[in-house]
Every structure is written in structure tokens, then in C-alpha cells.
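Removed from the display is one protein chain of the complex; every other protein chain stays in position.
We just call them A and B in the order they show up, numbering each chain from 1.
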Amino acid sequence: MKAVNQRAWFFVLPVLLLVAFNALIPLMTVVNYSVQETFGNNLFFWSGLRWFEDLLNSERFHAALGRQFLFTAIILAIEVPLGVIIALSMPRRGPWVSVCLVTMALPMLIPWNVVGAMWNIFTLPDIGLAGYFINETLGIPYDMTQNPMAAWITIIAMDVWHWTSLVVLLAYAGLVSIPDAYYQAAKIDGASNWAVFRFIQLPKMKQVLTIAILLRFMDSFNIYTEIFVLTGGGPGNATTLLSIDLVKLALGQFDLGPAGAMSLIYFAITLLVSWLFYTLMTKDDPK
Amino acid sequence: MAQITLSGLRHSYSPNPQTPEDYALKEINLDWQDGGAYALLGPSGCGKSTLLNIISGLLVPSHGQILFNGKDVTRLAPDKRNIAQVFQFPVIYDTMTVYDNLAFPLRNRGVPEARVKARVTEIADMLEVSDILRKRAAGLSPDAKQKISMGRGLVRDDVNVVMFDEPLTVIDPHLKWKLRSKLKELHQRVRATMIYVTHDQTEALTFADQVVVMQDGDIVQIGSPVDLFERPAHTFVGHFIGSPGMNVLECEMRQGQVLVQGHAVILEGMATGDGGKTQIGIRPEFVRLGPGGLPATVRKVMDVGRHAVVEAMLGKVAVKAVVNGPVPEIGASTGLHFDPAMTRLYRDGRIASTAGGRR
Partner (left out) sequence: MRARSIIPLIYILFLMLPIYWLLSMSFKTTGEILSGFTLFPQEFTLENYRVIFTTPSWYWGYINSIIYVSLNTVISVAVALPAAYAFSRYRFLGDKQLFFWLLTNRMAPAAIFALPFLQLYSEVGLFDTHLAVALAHCLFNIPLAVWILEGFMRGVPKELDETAYVDGYSFPRFFIQIFLPTIKAGVGVSAFFCFMFSWVELLLAKTLTAVHAKPIAAEMTKTASSSGYELGLLAAAGALTIIPGAIVIYFVRNYIAKGFALGRV
């Protein structure tokens, strides 16, 4: 049905140029660095796969990778069900709908460093709203600059605050697209609320949920600014996730070789897991 | 089995209705017998879907009552009314198999599995979907899906009333007649009261024993298809039913005679009533072209296959006639003959002549 037309390449050329400029050239640089070694003064020596071997054997990398997977797993486990529950409990029509949607969208439009700074101020032990409340009113000792557990809870709370709305909005969009007749038929069929969820709402939300999960996976796996501003990766390296480690390596230590290798492996992991997620979630779809 | 009585039923969607326009349903009083096949026919917005939803319990009317077998069910929930409803587009549970779809209403009511199997096989047989029982419902064609929707409605033993809300809307035209005959067949077998809502007169007239014609929230006429065709109680019904619709021509009453554009016309019988805007109604099927009669000029000839519809100008008014056989030329002069037994008088849109008397 679509005509074959090679001249369409002209339409695509500007996009291709801009994206290639930003993607291919840096990637080539990264590949370049990853297989070479330098001792400064722009002298490079071929080092083959040495950086890759070093990296894959490095404790520091394993630790960062482990923390990253843990973070992403917790995030997905909380944000997706929470988002769905909130979407299910929102009214399907009426004046409050747009008020809700607008307020829920707000956290997503705040610059990421401000999100980090906001949560920093919010959780300072003696002068932050949450920090003060937890320490003084609830009596629980809480200081994320000292305690790794507190730091983890804070970064997770911050991300849930920041991004759950994305899941809510997507799930909600899926839900309101369900025609009333389905709910009416279910009423006539005597279906329970759980049956309505399982057989009507969930299947219709599947497509949007797939997008939501993919996006949340990708963005939480690649997260940098918010956490960096909030904890700097600390205390110690308790919250040093992959991106933070990479930037430290590349822009902090200027270890070009290891940074290059790490970049490539990082990108590869993101792509692979995204592809896995995508295939798993759409395998039952008729196409 | 259920006898359905609608008593003083009125419905408005707004919380404070003031004028008649605020009411989607104006006063409805109706008695439906057991086991009949009824159609609710009318143009979009006439209130037929509102009425249907009130009967099924998806909507609670703002005024009035609805009784099943004498019992007031106005506020009773849908799943307690022993009704089934089939919607405009197929409503099925995509993730379940056809079998599970049909079994769903029974399982929700705790029916033992052996009985479930018996009923599902029986209904699947009736609907000719036995061969796809194990298939997932998602990938089927719209007419198969709609059959399953119907099946879900019929699978329960205790269903008294089955309601269809324009169920053939998404079906391909060449498959519509198949489903229509299937519905008629189902009605013979199941013997439940069936109410069929539609704006398509063919569907209504072929399915129902009794048709309820609605307009703007009012019931305009109730009768068998033949009644509606031959004696429309209202010019609206005359227009709406029949293809093409009835010719409605202004006329005057003078000294006991009925005159259309100065020419005398013979009615079916006695004229009743007094005053009001008078019109005569005559269906194109009963208009003959020939020498003599009311003078008219042929303006259009439309060949519809089995016959032709000729539109002729009687003065400034267009009159349609159904012609079998040779058709006149465009521009030719001809005469219109109205079959007196089929010529009706209408005052302010309502029928005002009675049959018999003359021939």
C-alpha cells in the first residue's frame, strides 16, 4: 500500500545528518578510545580488548552494575503497579480529570537537577520537611549523607515521586479507551471486580503498559543527574550507579580507554535488555 | 418467560428537567407479552437506546416504573433481572477462548461445570461455532465475535429477555442477512422475549412480530410490519418505513370532497376529525401511471433492479410511483392514479380516515 520511492531519502536526509553527527561520530570516538591506550600528549597505542577484559573483571564495575540492576528492579516493581492502581482509581470522566492529570504531570517537567536539589532540601536531617519529621516526630534516625540504607530509600522515593506519573498517564489513557459497553456487558454477565480487571482492563492496557515499562526501564537504567545532585553517589559509593561511575571515569579521571570500553558495554546492555523486554511483552501479539 | 410492563416511564438525563426537550423519553406506557419478537425502530436520538438500557437495568429511569411479570424491577441490578444484551460492536473477552467466553456468565453464577459444558455445547451448536470453541476469541472475524456475544447472552437458562442494540452495525452487508435469519431461528428455539433496537427498517420488519416506532422520545405507533406499512398512524411512520417512503401531499377538504391541487381524490373510507392541516398519504407502490387521473410530468426515472421508481411533478409537488414494466420518458406527460383503498387522510400528521365504506 505504501509506494516504493527511493527519493524519500531526501526527506530523511536532514534527520539522518543531524542524528548521525551526534551519534556516529561520538560512537566512533568511543570505540577508538576503547581499544587504545594513551600516556598523554596525544600518543595512542593499540591495546586491543584489554580495557574490555579489565572492565569485565573489575570489582568496581560489577558493584556499579549490580547497584544499577537493583535500583532498576526496585523502581519497576514499585512504579508500575502503583501507577496502574492510581490510574484505576481515577474517575473516568468529569471535571476533576484534567486537574488530576495536570498536577500529576508536573514532577516530570522539572529539570532533573532541581529534582535532586528539591529532594536534598526536603530530606536534610534537621532542617528538611521530611528529614525533620522522620528524625524528630517519628524518632527514627535518618541521615542519607551518613547511612547507605537511608540514601537508597531516598533515591527510590525520589524516583517514584518523579516518574510514577508517567505510568499513571499511560495506563489511564489505555483505560479510558475502553468503551462503556464492555463494563455494561460485564455487569450483565455478573463478573466480579477482579474479573473485570483481569479480562477487560488489563488486556486493553497491555500495549500502553509495554511502552511504560520499556521507558521506565531505559530511563532508570540510564539515570544520572537526579541522583548525582542528591547524593553525589554517596555515602561513599553506596549510590554510585552506572552512569555516575562512567562520568566519574570519563570526565573526572579522564581515563579514556576504560571509559570508552565501559560506554560500549553500558550501551550494549541497555539495548539488549530493552530488546528482551520488548520481545517478551509483544510475543503474543497477532501481527 | 417475562411479561414486561412499562408504566408512566419518563427519563431525563439532566438533574433538573424543565421543558419537554429535556426528556429523552416522554411518557411511555407499554405492555409486552411473553416470548414475542419486538423491534424498537426509529431514527438516531429517538430514545430507543435509552429505553433499552432502562429495560436491561443499565439505566435507572428518572420517573415511572418497569415491571417484569408484575414485579417492580425499576431499581434492580442488571445481573439480577435475567436479561441478556448484545451491543453494537462485539463485546467479548479477548484473552479467553470461545468456550470460556460462553461459559463465563454461567461460571460467575456458580453453575456446576458439567452443566456448563452441556449448555455451552448446546449454544455453540445453535450458533454454528462449535468448530472454533477452542480458539482464542481475539483473532476472529467480527461476525463470529458478534455470534459469541449473542451466545453469551443465551447461554444462561434463566434468561427471560434478550435485547439487541443495533447488533449488525459492524457486520459486512453480505453477512447481515445470514445473522438476521440466525436471530429469527434462535427466537423460534429459545422462545425468550426478544427486543431488537435498530434504525434500519429492513432489520426491524424482518425480525419482529410487533414493531414499536419511536420519534423524539415518544412512541408513535405499535403494530405488525404489515400494519405499519399499510396503515401508518403518522406521516412520520409513513416516511420512515418503506423504500421509498410514502408520498404525503397537501390537500383541502371542501364540501365533503378531498382535493389535491384542485383535483378530486377518493379516500379509503370515511374522513374523521375536523380542522388541522390536512394531507393525504399514498405509497408509491399504490400509485399507477396511465391516461386520465391527475396530470403530472415525469421528472426522474430510477431503475432499482426489480422495478423502477418514477418521480413525477404534480404542479410543484413531487410524487413517486413504483412502476413494474415499461417506464415513461423523462419529460412525458402522464396521469397519476391513486388506489383508493390505500389512500389515507392525515390531520396534523395523524391518520384521520377509517377503512371501509367505499370501494
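We adopt the following convention: a residue touches a chain if its C-beta (ideal position, glycine included) is under 8 Å from a C-beta of that chain, and two chains touch if they have at least 3 such contacts.
Predicted model, so just to flag it, every value in this text is computed and none were measured.
List the shown chains that the missing chain touches in the full complex.
Looking at the complete complex, the unshown chain comes into contact with A.
Tell me which of A:Leu49, A:Ala77 or A:Ala173 is the one touching the absent chain.
In the full complex, the listed residue that touches the missing chain is A:Ala173.
In the complete assembly, which of A:Ile78, A:Val97, A:Val196 or A:Ala238 touches the absent chain?
The missing chain is touched by A:Val97.
In the complete assembly, which of A:Thr72, A:Ser165, A:Gln184 or A:Gln201 touches the absent chain?
The one listed residue touching the chain not shown is A:Ser165.
Could you please point out the subunit A residues that touch the chain left off the display?
2-6, 8-9, 11-12, 14-16, 18-19, 21-23, 25-27, 29-30, 85-86, 88-91, 97-98, 100-114, 117-119, 121-122, 126-130, 132, 136, 161, 164-166, 168-170, 172-174, 176-177, 207-208, 211, 215, 218, 221-222, 224-225, 229, 242-244, 246-247, 250-251, 256, 259, 263-264, 266-267, 270-271, 274
The definition used in the following text is that only the chains that are shown with their structure count from here on.
CA centre of subunit A versus CA centre of subunit B: separation in Å?
Centres of subunit A and subunit B (C-alpha means) sit 57 Å apart.
Which residues of subunit B touch subunit A in their complex?
56, 58, 77-79, 83-85, 87-89, 91, 93-96, 104-105, 108-109, 138-139, 149, 152-153
Within the complex, which stretch of subunit A touches subunit B?
Checking each residue of subunit A against subunit B gives 179, 181-182, 184-185, 187-192, 195, 199-200, 203, 286.
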